[in-house]
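Here the complex is missing a single protein chain, while all its other protein chains stay put.
Presenting chain A:
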């Protein structure tokens, strides 16, 4: 429902902002004419919101209403679908599992990436370029290639169906991602700051923790956000490495077929709940989204 409301409020806001912002050179050729440029993003946003609205809409309907009648909004709004998820351990444990391995992965990725990114941004060393490139290839590697060997590797260590297995496996693409993003942010900090700190008698660890980390705090936030996101959206590896105890919510969702047929309402409610973590923090990272997806290079 919130998605729909936001779309509607954005419509009047967009043209007002456009009128002020369009550079004069573009707005007026020789004769002043009305500018319909705001229509393009507005239509695009409506296109983006429709499927999401439909999911939210379905999550408040009963299964009889979903399959029986066709209605643009819930005729008989119900919270039953959400109640099922919050009371059935098979459902809510999926969320807990996902959050556990995602948080573990984010902490590990950012922690090991910080010193490495500093090294890449400040020093030249033997094989640095090759290493930086090799990290990138792991970010770009298709998870499908790794699914089977991961299964065998983690079986050998007896780690199958544990949260740490998924957290470590997701390091495959998240550590390179964090290194690249942090390197992008760190390169923006002038080197003179490091040198001044050393002259002032700071040791390296003290300088790093007290001066450098606060300077790139936003970069750490962005890196952590993207690690969280990419671990949260990944399904193939997470599903391969887990069976029951650490099964992610994404995998739980693929099995909503019960004896009485498909439980569409619960499926929709589960989907809505997986969108919420991203939707909650999106505002804080809005200016860095492009930078994060482009590996810190915009």
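Going forward, a contact is a pair of C-beta atoms (placed from the backbone, for glycine too) under 8 Å apart; a residue touches a chain by one contact, two chains touch by 3 or more; residues count from 1.
The rule is short, and it goes like this: contacts and distances are computed from a predicted model.
Matching "Carbohydrate ABC transporter membrane protein 1 (CUT1 family)", "glycine dehydrogenase (aminomethyl-transferring)", "2-oxoacid:ferredoxin oxidoreductase subunit beta" or "Multicomponent Na+:H+ antiporter subunit F" against the UniProt entry of the left-out chain gives the name "Carbohydrate ABC transporter membrane protein 1 (CUT1 family)".
Touching the missing chain, out of A:62, A:78, A:93 or A:138, is residue A:138. In the complete assembly, the contact with the undisplayed chain comes from A:40, out of A:40, A:79 or A:96. Residue in contact with the omitted chain (choice from A:85, A:104, A:160 or A:175): A:175. Where chain A meets the missing chain, the touching residues are 3, 6-7, 9-10, 13-14, 16-18, 20-26, 29, 37-41, 44-45, 47-52, 54-55, 58, 66-67, 70, 72, 108, 112-113, 115-116, 118-126, 128-129, 131-133, 135-138, 140-153, 168-169, 171-172, 175-176, 179, 187, 191, 229, 232-236, 240, 250, 253-254, 264, 267-268, 271, 274-275, 278-279, 282-283, 286-287, 289-291, 293-295, 297-298.
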